[in-house]
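Okay, so here's the structure we're looking at.
Of the protein chains in this complex, one is absent; all others appear in place.
Going in written order, the chains are labelled A and B, and every chain counts its residues from 1.
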Amino acid sequence: MANLEEILQEHPLFVGAPADLVRLVAGCARNHVFRAGDYLFHEGGAADEFFLVRHGKVALEINAPGRAAIVFETVGVGDFVGASWLIPPYRWAFDARAVELTSATGIDAACLRGKCEADHDLGYEMMKRFLPPLVKRLHATRLQILDVYGKH
Amino acid sequence: MASIDSAAPRPSDPFVPQIYRVERVSRELTDIVTLELNPLAGPRPPFEPGQFNMLYAFGVGEVPISISGDRHNSGFVHTVRDVGAVSGAIAKLSSGAMIGLRGPFGTGWPLKQAEGSDIVIVAGGLGLAPLRPAIYDVLANRGRYRRVVILSGSRHPDDMLYRRELEQWRRHLDVEIEVTVDHADADWRGNVGVVPTLIPRAAFDPRDAVALICGPEVMMRFTANALRDVGLPTDRIYVSMERNMKCAIGLCGHCQFGPSFVCKDGPVMRLDRIADILTMREI
Partner (left out) sequence: MTDSVAAGGTATISRGVVQTLLDLLTAKNYEVVGPTVRDDAIVYDRIARLADLPAGWTDRQEAGRYRLERRDDGALFGFTVGPQAWKRFLHRPVETLWTMRKTEDGVTVESGDSAVPKFAFIGVRACELHAIAIQDRVLSQGPYPDLAYAIRRQDAFIVAVNCGQAGGTCFCVSMQTGPQATAGFDLALTELLDGADHEFLVEVGSEAGAGILQELPHRLATDGERAKAAAVVARTKDQMGRHLETEGLKELLLSNLTHPRWDDVAERCLTCGNCTMVCPTCFCTTVEDRSDLSGASAERVRKWDSCFTMDFSYIHGGSVRKTPRSRYRQWMTHKLATWIDQFGTSGCVGCGRCITWCPVGIDITVEAAAIRANPQPQTGRQHGQP
């Protein structure tokens, strides 16, 4: 478990976090390794674990009938995969597929939600750390849908 | 301003196009071609990476097109996208055809200012074309710069400009190149997402780096934000602006952007000098 705490503290989401917070979160965490092509989760599945990428690359994609999956974003080292664990009904909205060999720290969503509910200071700290990268991703997504490279 | 003091003699009348011959035409993408142009007589004037020429299609009109070739090439190389009457006429020229040319005009990329520092070159879409001469210069004089980072974004893997060259540049062991696309199919194993998302992971020291950004204005603004977010000061970020141009020599008034004339105070402009009006609408 101490190993997990060190690993967590290296990730941008937890850099500089107080030791007791990291310990609390580590209590919900475990290591994963995904081979190229493995799915971290599928659309519609229970959003019961989200991931912090340590090495590798993960593609977020959508499947539509009659055509190949559309990758709308890839995330890598230092990013997180999955936000639907935060909001009911806790179901994944997309597929997440490892593009290459990827190691990630999985965090049990129910475990973390439970701890945040019991300790609001932990909850607030998690919100402060999770929201900025989420908002930045929203901004990037908005720029993406502008299709600025297209002809006008 | 980073205006260029070219020692070369100007054409006798900057209003009159010189006649050039199209030597070679290569198709880059569906609606994008690259033309290599040689003057009918004498050498072409020297240019700085970042400058542009006004290309004239006989009887149709003129458009400003950035120079996108190597400084050591005997001709002018221009990558042109067919988006209107004039660019369409130019994009349809074949080898041996004549074309009018006025230039070079404008300010160039701050390659001198970047010497000794990290240099971060960020291209969006067709923005790679005005940056290519800078990339050639940097790679030819690699020792003058510390870390070299080249980031390029396209709409889709099939829309990637100069793809073969990007792959060649990637073979340089002392250059970091990352590309990304706005969306892709599952068989694309590269990055998907807008270019600013590549900034946090790019290996440069924001305490001593110079960034060159070129692409659609929205992309340049967001990229500048991402660079600023990692600590790069705005007086070390340069963008390439674009406005309506008619004369390209500061006399017709069309290209004004606040107090600047994009044709002579730009197109390459330092961000801190234009930051306040860059985010304002309809300036």
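Just so it is clear, a contact is a pair of C-beta atoms (placed from the backbone, for glycine too) under 8 Å apart; a residue touches a chain by one contact, two chains touch by 3 or more.
None of these values were measured; they are calculated from a predicted model.
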- Item | Residue, one of B:Glu36, B:Glu62 or B:Asp137, that touches the chain absent here | B:Glu62
- Query: In the full complex, which of B:Pro14, B:Pro39, B:Gly88 or B:Gly190 touches the chain missing from this view?
  - Reply: B:Pro14
- Identified contact with the non-displayed chain, of B:Arg71, B:Arg144, B:Arg163 or B:Lys264: B:Lys264
- Which subunit B residues would touch the chain omitted from the figure, given the whole complex? 10, 13-17, 19, 40, 56, 58-62, 83, 98, 100, 224-225, 228, 233-234, 242-244, 246-247, 249-254, 256, 258-259, 261, 264, 271-272, 275-283
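Basically, only the chains that are shown with their structure count from here on.
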- Distance from subunit B to subunit A - Cα centre to Cα centre, in angstrom: 36
- Report the residues of subunit A in contact with subunit B in the complex, numbered from low to high. 57, 59-61, 68-78, 97, 99-100, 139-140, 143-144, 146-152
- In the complex, subunit B residues that touch subunit A: 31, 81, 83, 124-126, 153-155, 159, 180, 182-194, 196-197, 200-201, 215-216, 218-219, 222
